[in-house]
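Rather than the whole complex, this shows some of its chains in their spots.
For clarity, chains are labelled A and B in written order, and residue numbers in each chain start from 1.
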Amino acid sequence: MIRLNCDYLEGCHPSILEKLTETNLVQTPGYGTDDYCKEAADAIRSAFSCPDSAVHFLVGGTQANMTVISSILRPYEGVLCADTGHINVHETGAIESTGHKCLALPNKDGRITASQVTVAAATQADDEHMVKPGMVYISMSTEVGTVYNLSQLKDLYLTCKQLGLYLFIDGARLGYALAAPTGDLKAADIARYCDVFTVGGTKMGALFGEAVVINNPELNVRFRYMIKQKGGMLAKGRLLGIQFSALMENGLYFQLGKRAVDQAMRIRKALMEKGFALHVDSPTNQLFPVFSDEQWEKIEDLGFKLEFNGRLDEEHVVLRVCTSWCTPDEYVDQFIAALKEL
Amino acid sequence: MIRLNCDYLEGCHPSILEKLTETNLVQTPGYGTDDYCKEAADAIRSAFSCPDSAVHFLVGGTQANMTVISSILRPYEGVLCADTGHINVHETGAIESTGHKCLALPNKDGRITASQVTVAAATQADDEHMVKPGMVYISMSTEVGTVYNLSQLKDLYLTCKQLGLYLFIDGARLGYALAAPTGDLKAADIARYCDVFTVGGTKMGALFGEAVVINNPELNVRFRYMIKQKGGMLAKGRLLGIQFSALMENGLYFQLGKRAVDQAMRIRKALMEKGFALHVDSPTNQLFPVFSDEQWEKIEDLGFKLEFNGRLDEEHVVLRVCTSWCTPDEYVDQFIAALKEL
């Protein structure tokens, strides 16, 4: 069985395990105050051209999202997000568990617009009976594999600044997003046009780890207290420093992203040639083709595991095809060959 | 200026002030453990034919909602409700502040259906990455003045029982709902077909007060701890007992509801005769006619204050006309006369 259903099925890029092994018996202080973390933070600041940003390392995405969001918002404030946003759908109410409402905005392709934010803020205005929008959360790439382009991101950020909102980019799949062939965002743009973003490691070749990059210094005040309180301060914080150092070395992070997206684009081409509809046309490592139930059964029989994303009608489903930092070429070749048989 | 924009513009029914004055210097224990509260609880149990239910008295509606809901739900559970529901829109995130997500369901007229509940529960199924629906919240009457009828309520309740969900009825305007001419629900039905409901006093002639009636005994365990913790335990709890005793005496509560609805129906008739569209056709004390901007200005010039409910298009608005337990006949007469001038 070849699994093309997920981008965190394996362990990590070999360079990480090597580095962990090399450094294993070095003694370091705990909680991310070690030199590996300092080095990794520098590498991230350099890679994203944000020399003055603060960098913190957390273990997981839900943890990072809840820590950042609950740190930013006042108790009566909520977070504007796509109704498909990870925080709104797939974190078991982690944001609400910290006391804050997800103010969900409808969307077609995982993205929300500056004008939606403007309208939402205006609707609430100064009505103390309603949750006040305090920030905007977007995912990059989105939960359906799409990306914001530069003008969309700038619009969102400038709108946020005008309205007194903070902008937070969940970059769980940031490396894939930056490799989108239709995208025009550079790493530096991410840092320039938001208050906080994460650089996802888990889905990008790390064992685990999300770097939280805080560009807006007022949001960094005692952020480490928040990390500790929300359960995200790793005792052996060095493990995160070591991993992100490895990922940032010689641009590995970005190369892994590009490789996975290139492979996804090969699959996308094959899907379109075969006449499959794409439920969302996404330019990153996640594709969402429409299969008939029969085709789905067939592809599974041929040995390929895809992810069920939703039922379209009585005879069709939307599947997710997902490449990753370590998908071998031959998996892609074989999958494309199999598609032709359908 | 005659205000027909709200049902809590005045103080209270005179019998309440009389009773407060009579009993003013009687010494009683605090926190609702006095005899007035016992008497009022008995009166409510009798009026709603629920001899075994527990009755608690709280000051306000948001307080009652947050106390009941946070008492019922496990931390990872949320509350299904209409997206127009008071808890979802107009309580400044009080429910989320207790850690729980409002799982909002779209609706046309303020009501949600048993099948929406079924679908929502099925969608979540046993996915531990999603908030689990733990209960259903409905308002009676709804925020747009509509009511559930007996079969709709039974369907909802039986569906909840099948799915392991609790049903909570927010009865902030219960007295008006029960007087709906198109409704078929009796007071006893309310108690029979839900786990918890409130009997609203504030909008029904009390100075303040919401009675929480718990039909399901497992939900009553240490509920008073919750009241205290959430700030809802009134030191001089007797004030609530005295008020609800007065309201329940000789069916006053239900008479006040009927009187207000009768007057609203007179206005409704006049609106329809004049050709006004009703944004929602509601059979209770709140009406939602569509006015042109010009008509709105005119009616204000004629001395009537209505509530702005929303803009329909560039030239039309939806207004709320609201009668109450104390709207005088002459206000209604004058308003109807004014409508004819538009």
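By our rule, a contact is a pair of C-beta atoms (placed from the backbone, for glycine too) under 8 Å apart; a residue touches a chain by one contact, two chains touch by 3 or more.
Quick caveat: nothing in here was measured; it's all calculated off a predicted structure.
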Subunit number of the complete homomer, 2 shown here: 4
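Basically, only the chains that are shown with their structure count from here on.
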Chain A and chain B: spacing of chain centres that average the CA atoms, whole Å: 42
Touch list for chain B against partner chain A, complex: 75-76, 78, 89-93, 96-102, 128-131
